[in-house]
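Heads up, one of the protein chains got dropped from this complex, but the rest are sitting where they should.
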Amino acid sequence: MSVYANTRRAIALSEATTLPQRYYASPKWFQRELEAIHLNMWLCAGRTRHIPHAGDYFVRQVGNANVIITRDEQGEIRAFHNVCRHRGTLLTNASEGRFNGRIQCPYHAWTYRLDGTLANAPHMEKVEGFCEADYPLNAVATAVWDGHIFINLSARPAPFAQHLAGLDEKFRPWRMQELQMVERRVYHLRANWKLIIQNYSECLHCPIVHPLLQKQSHYMSGENEPPRPTYLGGRMDLRDGVKSLTMDGSTSRCPLRGLSSEEQRHVYYYCLLPNFFLNLHPDYMLTFTLWPRSVDQTEIICEWHFHPDEICKPSFNPQDAIEFWDITNKQDWELSELAQQGISSKGYQPGPYSNREELLLALDRFVVERVERKTRTWANTHVDNFAD
Amino acid sequence: MSVYANTRRAIALSEATTLPQRYYASPKWFQRELEAIHLNMWLCAGRTRHIPHAGDYFVRQVGNANVIITRDEQGEIRAFHNVCRHRGTLLTNASEGRFNGRIQCPYHAWTYRLDGTLANAPHMEKVEGFCEADYPLNAVATAVWDGHIFINLSARPAPFAQHLAGLDEKFRPWRMQELQMVERRVYHLRANWKLIIQNYSECLHCPIVHPLLQKQSHYMSGENEPPRPTYLGGRMDLRDGVKSLTMDGSTSRCPLRGLSSEEQRHVYYYCLLPNFFLNLHPDYMLTFTLWPRSVDQTEIICEWHFHPDEICKPSFNPQDAIEFWDITNKQDWELSELAQQGISSKGYQPGPYSNREELLLALDRFVVERVERKTRTWANTHVDNFAD
Partner (left out) sequence: MSVYANTRRAIALSEATTLPQRYYASPKWFQRELEAIHLNMWLCAGRTRHIPHAGDYFVRQVGNANVIITRDEQGEIRAFHNVCRHRGTLLTNASEGRFNGRIQCPYHAWTYRLDGTLANAPHMEKVEGFCEADYPLNAVATAVWDGHIFINLSARPAPFAQHLAGLDEKFRPWRMQELQMVERRVYHLRANWKLIIQNYSECLHCPIVHPLLQKQSHYMSGENEPPRPTYLGGRMDLRDGVKSLTMDGSTSRCPLRGLSSEEQRHVYYYCLLPNFFLNLHPDYMLTFTLWPRSVDQTEIICEWHFHPDEICKPSFNPQDAIEFWDITNKQDWELSELAQQGISSKGYQPGPYSNREELLLALDRFVVERVERKTRTWANTHVDNFAD
């Protein structure tokens, strides 16, 4: 029996309106969101294949946290705050690179092993009570799901399995771990991160905004799962004759190994809250990670991943998929920026959701509940009553 | 009997000093000004001739309000908040253009008529209680005076006639409605909006700053009306032999129809508070609208308007007037920016006004009284006692 539903119950106006302006325009509310959500939940940081060897690393910024994701000598994925324990210097200001067996601070040469322990701290021998074991790099929790690396900046991370909530089982046939990135595009949006998830979570705008997508996948074919505590997801059907989402709907690539013929007829759109979009096509995977920079700015890293058997074919050409989504992304980003501008302006007031925008309402509730948890309930907070 | 007076009474030092620093440097005070003044009073937005046909529009930003000014099917001037009632999207991000009979949101195609009523809201049929009549565009009050369009963002606008206070009668001979814009220049100043009005409201600086102007119109020839609640105005005499303010004081253009020979010997300088400057010359009209962007930034739209009978002459050349005022404007903007910098710096303390700066004192009182109205009186607030 399918978990998806394309028929939604009717809703009443009083149940479902967009959030008041401050949730999209107040720097103070944004700071509360960072604390309650991004600095507290599992975030997708990137891919294990990005750092295949010991010492390979990349860096991610979350709020004011700057995190090194690396691989230690035993092959384990590790994450650390990018801050020396001596005088607080940034250990690296490159966005990615390779540590040569040790992580050495460029200022006074405090030196850490790839597991974060302090190996050497020059000139500290006359400090009574100083013990190197007391000064490892501050660690950040990590987890790996099928090639995706997750980090969690909380001191007490929720169990990762609870966060995944069975998605590992669900998407096992795609064998995502095998896939290799062939393209990365970074987009800088002037829009609140929630507007980007909202844009992702409904296709009512597709016939107006995305004529190319609409030609290959009908916007009303969208079937969603009921909203889950940690993810929002659904799938859409490819139109008859369309093999994948590409510039012309055809593809010369084989379907991913392990997919049923039924699975090859859909594109799956999942948002693992709060920062990861996973678009699974019959022949490739598209991932987005969202990095809120301010109440009205978000950086998005978008990557295209293909099967290595396809990549090594002389005829391999991913441009049909890259171009399709780059065009579609830019259409979405423009609309999200217009929404940010309108919602931030004096004329804005909360408007009514249709019954096909149920995932957006779920997102709004998720955000407000996470931030207000333990102090207020949804019913009280949906009105604009937090102090700015 | 003339309303103008070139002889001012002597004043005492204790009566008249400039305002304390915070009135020009505090973002919080600026926010209070926006609320009490710019979002509450009639603002000149532009000209009816700018939008001659149904659907023609231009956009103005006032504080955080983004306003579409357009013309409906009946030819009426209309203004709306540029925000869709569905999810708050900006309806247009062009600064001007033409709506094709309908205003359609680019996101989900909610569609409004040119009178602001909602014509179509797709996919809302399953929302119980939803009624299109409940979701018109949020309207902004409009008024028209002799070709000038005014908007008012207050929920209860003051009567427009009270705002004009008889200026329509006074300037009827100029027949401003007939005039056509031939040049627009937009200036971005790093100065508080009040400093620009102050600069406009006295000519003591003219012999030092404006040698070209001084050559054609003596700075002591300035005669002001006593300050009015909604405007500050005065006129200056053209020197003998000078026909208009142009690069050389001559003009090949005929005087505006309807002006008396007396009216042709003056230039009229009126500031309709808080954002409109009207400079009436014998043969052309110069208008400025001021758009405060922050406590220390103001955008100024300056337009030159001429009579269509002149414009259609093969010999018509407005450059003598354009260049004259572009030079003069830039001299004024530079001084206003120096004033902003000095007043914002630690060494500033309120200084004494001369008795020929009476319009500046009137402006200060206007601003403080509008902002403090109902809570404090001028006498109490002239000292620097608001909380920052």
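Which chain is which? They are A and B, in the order written, and residues in each are numbered from 1.
The working rule: a contact is a pair of C-beta atoms (placed from the backbone, for glycine too) under 8 Å apart; a residue touches a chain by one contact, two chains touch by 3 or more.
The structure presented is a predicted model; accordingly, all values stated were derived computationally and were not measured.
Check B:V144, B:A165 or B:V209 against the missing chain and you find that the one touching it is B:V209. Taking the complete complex into account, A:R87 is the one of A:R8, A:R87 or A:R102 that touches the chain left out. When the missing chain is restored to the complex, the residue among B:P159, B:G241 or B:G347 that touches it is B:G347. Mapped onto subunit B, the footprint of the missing chain covers residues 8, 10-14, 16, 18, 198, 204-205, 208-209, 335, 338-339, 341-349, 351-356. Taking the complete complex into account, residues 39, 63-67, 80-91, 93, 106-109, 122-124, 126-130, 135, 138, 153 of subunit A touch the chain not shown.
As a convention for this text, only the chains that are shown with their structure count from here on.
The distance from the centre of subunit A to the centre of subunit B, each centre being the mean of the chain's C-alpha atoms, comes to 47 Å.
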